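Of the protein chains in this complex, one is absent; all others appear in place.
The chains carry the letters A and B, assigned in the order they are written, with residues numbered from 1 in each.
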Amino acid sequence: MPSAGTGAIWSFASPKRRDLLLGIGVTAMIAGGGVGTDALLAAPTVSAPPATFVAMSRFVTGSDLVDDAAITRAWAQLVALDAGFPAAVAQLAGAVDKAGLKTMTEFLASPLGKDAALLNTARTLTSAWYLGYTGTFASHASKDDTGFVTFAGALMWRPTIDATVIPTYSRGATDYWIDPPAGTPVPKGAASVRDWRGSGAAANSSKDA
Amino acid sequence: MRIVTNAAVALSAALLFALPAQAQTSDKPPANAEVARGQYLAKAADCGACHREVHSGGPAYAGGYVIASPMGDIVAPNITPSKTAGIGTWSFVDFERAMRKGERPDGAKLYPAMPYTDYQGITDADMHALYTYFMQGVQPVDTVAPKTQLPFPFGIRLIMAPWNWLFRSNTPFKASAGLSPQAQRGEYLVQTLGHCGSCHTPRNLLMAETQSKALAGGDVGGWHAPNITGDPISGVGGWSQSEIATYLRNGHVSGKGVAAGGMGEAVDHSLRYMTDPDLAAIAAYLKASKPIRDPAESKPDFAWTDPRPVPLSAYETGDTHDQAAVGDSSTTDGAVLYAGGCASCHGLDGKGTKDGFYPPLVGSSTTGAANPANLVMTILNGVSRQGADARSFMPSFASQMSDAQIAAVANHVLVHFGRPDRSVSANMVADLRNGGPKPLLLKLMPWMFGIGGLIILVGAIAAARRLRARYA
Partner (left out) sequence: MAETFDADVIVVGSGALGSNAAYELAKAGKSVIILEAGERIPRWKIIQNSRNSSRRGDFNAPYPDMPWAHTSYDNDYLENTGSFDFRPGMLKLVGGTTWHWAAAAWRYLPTDMTLKSTYGVGRDWPISYDDLEPYYQRAEEALGVVGVDAQDQSGQNGPASPPRSKPYPLPAEGKTYMFQRLEARLSPLGFHFIHEPNARTTRPYDGRPACAGNNNCMPACPIGAMYSGIVHADHAEKAGAKLLTDATAYKLEKGAGGKIVAVHYRTSKGGDVRLTARAFIVAAHGLETAKLLLISDVANSSDQVGRNLMDHSGIGMQFLADEPVWPGRGAVQQGGIFNRRDGEHRRDYAAVKHSIANNVANPAVAARLLEQGVLGPELDRRIRDESSRWVDFSTTFEMLPHATNRVQPHSSKRDALGIPTLTVHYDVDDYVKAARPIAEADFHTFVKGMNGTLVAISPGYQNRDHLMGTVIMGADPKDSVVDGDCRTHDHPNLFLATTGVIPASGVINPTLTGVALAIRMADIIAREV
């Protein structure tokens, strides 16, 4: 098991950022790739995601997305939300290809990074993969236009996977949260507030007030 | 041997005094070294595992706890020094007779749920210490535990007479030659006080331990007590001595396994109280014990360490937006059941948490066992165990999943994290839910005509034994 993702050696430059998912061990699964045919069969009957969609998803996120079921879901939902989406993706892919850009950093620094339409497409793609859903969430309602893409695979968890959990999953023993994540600079005098005031054995006979 | 034992006991007593947390609240504080030693030995003998109240937290040794034996429910009697409800009127001779011979002062036979065939070998000194402790160190409780009433023919305690004649030894414990003094101490603990064979030695047709297969693994109420002989494949030969000692003390060892069921109770009630030298001695003996190999096996149960990856899409199946589907829990898709029921703690990759708080399902003697019974039993019953280091708990899934669902999730674990050439059926889960396969003796019972049949059977087995002994 490769070691990665402990706070002290955190590096954003790592091309293997997905390794940071080791915290809950999604990596092996994602790296394992492959998709059950069941998931493909269950997907909505739309055109298969074009290679440009996958390529642009990977380009904007800097991540080698491999969950084909999630790719299929994301594509179907984004097309359903916006009939112009396939054309927008094609436009982005064409522009990136023409400019010979290899990374998002290059894209944002280039003239393309000032193009509102291209930026909007990049943001739509990024949003789907980072938040793990498409559409706009409406609270206190039972319906909206959101669609599920992925939960544990959502990229927004990656940058903190050495410090926090993907909700619903576990990190360690009860009370692990008393200490900060490894590598957090701890200010002086921190020990004085570690315990609850009034807690402890002597506190267990309180009929005063 | 004598010197070694006394030295160990002296050390044990010293450690005991250094660890006040070990004393049970309902025990009187040990008045003298003999009582303290007896208290330690009673822990080592795990008397409290059975002779306790129905609910935990009650007074020690008051009895009433029901032991679900294949022959029926056996109620543990009150063994506090109460003169009305307990053993307060017993002389040392009475005590020793019960402990060694399985007979009460009135001559009534005990059932072998009381491991007198093992306790038989307890040294005189230890027996005295135990007696002293039970008379002087235990709080008398005047509550009479309910009587055991087994169904016919087991309700007739006299049937134990021929059984005792066949299976009870009368010779004092004698350590095996060739073992180190430490391993000899371990042998004594394993074979007498620890009565490890009660679970870990397979039982014969008449429910007695098969001594030729000592510690080679047995079945207890659905759980499989594994082979703990020194064999490196089928037994614990692949564990280091310190790993075994740690397991006995804490109930878990990373990369080896966790204790649940009866072993969890043994850790909780007995082993975690034992001294480091005694645990090391047990470990030394187990590693030195005669290896017994299942010829079908070629890999230790903890050595299934290469998980087969599961794609995230198998766990995240998507949102159907169908409210009926939201409420439908009938799936038998093992991946889906694993994701919802297991992955929150054990991780999507089955590796548990990095600190081991939630144990890995990869490289675990439970998921890599030749017999997947313990995996199923753990899912059905969960885990609740206090070890010396920490408390461990897993909730029961018996009421959350059907037999087919538990089989499906167990198979998912076996295929991806454990031993993929094993599988579990819904019928097996149903069997284990009801306490596991019935012993042959019980299955044959309808065809036997009560005691008559039993005596013929006993006679046949006795003849076979003598014959075998002659040619052995």
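By our rule, a contact is a pair of C-beta atoms (placed from the backbone, for glycine too) under 8 Å apart; a residue touches a chain by one contact, two chains touch by 3 or more.
Note that the coordinates shown come from a computational prediction; the quantities given were computed from them, not determined experimentally.
Q: Just name the one of A:53, A:75 or A:151 that touches the chain not displayed here.
A: A:151
Q: Touching the left-out chain: which of B:248, B:292, B:401 or B:414?
A: B:401
Q: Which residue numbers on chain B touch the omitted chain?
A: Answer for chain B: residues 315-319, 323-324, 326-329, 336-337, 339-341, 344-345, 357-358, 384, 391, 393-397, 399-401 touch the chain left out.
Q: Spell out the interface residues on chain A facing the chain that's missing from view.
A: Chain A touches the chain not shown through residues 10, 12, 17, 60, 62, 103-105, 107-108, 119, 122-123, 126-127, 130-135, 137, 139-142, 144, 146-149, 151-152, 156-160, 163-181, 184-185, 187, 189-190, 192-199, 202-209.
In this section, only the chains that are shown with their structure count from here on.
Q: Per the centroid of Cα atoms for each chain, what is the distance between chain A and chain B, given in Å?
A: Measuring from centre to centre gives 46 Å for this pair.
Q: What residues of chain A sit close enough to touch chain B in their complex?
A: 23-36, 39, 42-43, 67-70, 73, 147-148, 150-153, 168-174, 176
Q: Hey, which residues of chain B end up touching chain A in the complex?
A: 307, 309-319, 343-345, 347-351, 353-355, 357-358, 390
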